[in-house]
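Missing here is one protein chain; the remaining ones are kept as they sit in the complex.
For clarity, chains are labelled A and B in written order, and residue numbers in each chain start from 1.
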Amino acid sequence: MQTRVPFSPVIVGAMRLGSWGAGFDTKQYRTFIEQCVEMGATTFDHADIYGHFTTEEEFGNALKEAPGLRDKIQIITKCGIRFQSENRPENRIKSYDSSKEYIIESVEKSLKALGTDHIDVLLIHRPDFLMDPDEISEAVQILNEQDKIIDFGVSNFSPAQFDLMNDKVALCTNQVEVSLGQRKAFTDGTIDQCHRYRLPIMAWSPLGGGRFFSENPDAETERILLAAKPLCEKYECSLDQLLLAFLNAHPTGILPVIGTSKSQRVWAAMEAMKIKLEREDWYILWEAAEGKEVA
Amino acid sequence: MQTRVPFSPVIVGAMRLGSWGAGFDTKQYRTFIEQCVEMGATTFDHADIYGHFTTEEEFGNALKEAPGLRDKIQIITKCGIRFQSENRPENRIKSYDSSKEYIIESVEKSLKALGTDHIDVLLIHRPDFLMDPDEISEAVQILNEQDKIIDFGVSNFSPAQFDLMNDKVALCTNQVEVSLGQRKAFTDGTIDQCHRYRLPIMAWSPLGGGRFFSENPDAETERILLAAKPLCEKYECSLDQLLLAFLNAHPTGILPVIGTSKSQRVWAAMEAMKIKLEREDWYILWEAAEGKEVA
Partner (left out) sequence: MQTRVPFSPVIVGAMRLGSWGAGFDTKQYRTFIEQCVEMGATTFDHADIYGHFTTEEEFGNALKEAPGLRDKIQIITKCGIRFQSENRPENRIKSYDSSKEYIIESVEKSLKALGTDHIDVLLIHRPDFLMDPDEISEAVQILNEQDKIIDFGVSNFSPAQFDLMNDKVALCTNQVEVSLGQRKAFTDGTIDQCHRYRLPIMAWSPLGGGRFFSENPDAETERILLAAKPLCEKYECSLDQLLLAFLNAHPTGILPVIGTSKSQRVWAAMEAMKIKLEREDWYILWEAAEGKEVA
């Protein structure tokens, strides 16, 4: 697996496009996808579970109506989380499954739902405590040989879990929660590891959830807001853009997965990628979040 | 050191056979050992310190009385913990010692006590903060060349300590505390590391101590008991067996070290190894212990 899928600077998260959010109809999906592609945001991030196992299919319906659109985008999807749903009556509880059979079956379903012959990048959604790297590797090899997936990675893996898997299949990324408001990946070795292997890191929840728009912000949030204000003026950008610039300033260029159904927000995110945060400004934000100077 | 000792599916812990527990006499030791062997539980786990440095010798006395028995079993023993005891008057306090001289001297004593010419697997009992891998490696090489030990491993080592030692001598296992009630090794990289190196993990206290038989169980224990009940019915097994099946379900097949002096419990443990826990049932137990669904 030598090919490496090129990602757009901003990855568009599909999680909230369907029933878990905007509730798009086929036309809205198509318009949104086409607008993203127009802006250069061509990589879309899915998971089989989004919308209770319905979002991939809705997205796929839009692709079907727009000939040629599939070839202009890269599709990431994930597998491995099971939970109770009328669309998956066989699941009794929420659990992880990274067995060979389940991975292959899940990819087949995703391909059918998305109406495509290949997924650009398949990710294991969460680290299954029972994962067998040999078994996962077999599944990946089969799917790869059948041209059903191009590249393979993981999500939410600890450094030890990443190494366990990476020894068998060269992973292309670790998609983790990281933002100015959620800095653990900066200090626990997660980002250092991908950096060491020269792999892109994908950041989910790159804006830190809704905390910055809360009516009762906690102390950390208040400190960040205070520190961000003059920087937003300096860089002539919004708070969201500043938060993305904070991630993009890392030498690996952390790729944000933007969870929005509004194309203007995707556009704003793409614009944010042009901001070159000065080092001291990065540390102003870090120190505001930490509530203290660096040592 | 290419030979790898084959372990029985259940390892019989000798810690509580002597003065730290059942107080077996020679006949009882012999009967117990022979019954275990009969069942296929042929690997016995010792440490020099058990019974205040007396259990190895008692065990050895039983072997002497039963010609041929030694050849049917594998003996693991450990060294490196010192503490005050009338049998070790030279020790002033509890401490660790992994010096070359101490390891060799300890093995000589174990060999004499057990009345055998070799130990199948020698483990360093606890990570000595002053351990010198070069020195330990010399001791292991000497003992190995003299056919006094076949294989070598560690116990209670962190991943960093394991790597420090493993770089010098190929370790055969890390024997750690792990059970449904003590899950740290699943998340801190300990199990991932042995898995990565394709080494068996040995679990001490695989049933989580006596907590499940406490009169005042804590909240976690209560949740586990509640979740386990229908699963015991489903798999037609006891709680103990379910707890062992939980460990055995891991792809590395975590080897339980059973601390019992009752042969029927060894038998029950051997039977438990036949249980194939379904993935969702494994997660039912995990989530009950954690008190929440997986993410």
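Assume contacts are C-beta pairs under 8 Å (C-beta built on N, C-alpha and C of every residue); 3 or more make two chains touch, one makes a residue touch a chain.
For clarity, every value in this text was computed on a predicted model and none was experimentally measured.
**Student:** For the full complex, which residue in B:M131, B:C172, B:A185 or B:I254 touches the chain that was left out?
**Tutor:** B:M131
**Student:** Decide which residue listed in B:P159, B:G181 or B:G208 touches the omitted chain of the complex.
**Tutor:** B:P159
**Student:** Which of B:N61, B:S99 or B:S137 touches the chain that is not shown?
**Tutor:** Touches the omitted chain: B:S99.
**Student:** Determine which one of A:W20, A:F83 or A:F186 touches the chain that has been left out.
**Tutor:** Touching the chain that is not displayed is residue A:F186.
**Student:** Since one chain isn't shown, list which residues of chain B touch it in the complete complex.
**Tutor:** So the residues of chain B touching the unseen chain are 82, 91-97, 99, 126, 129-133, 135, 156, 158-161, 163-164, 167.
**Student:** What residue numbers in chain A mark contact with the hidden partner chain?
**Tutor:** Looking at chain A, the ones touching the missing chain are residues 159, 186-189, 192-193, 195-196, 249-251, 279-280, 282-284, 286-287, 293-295.
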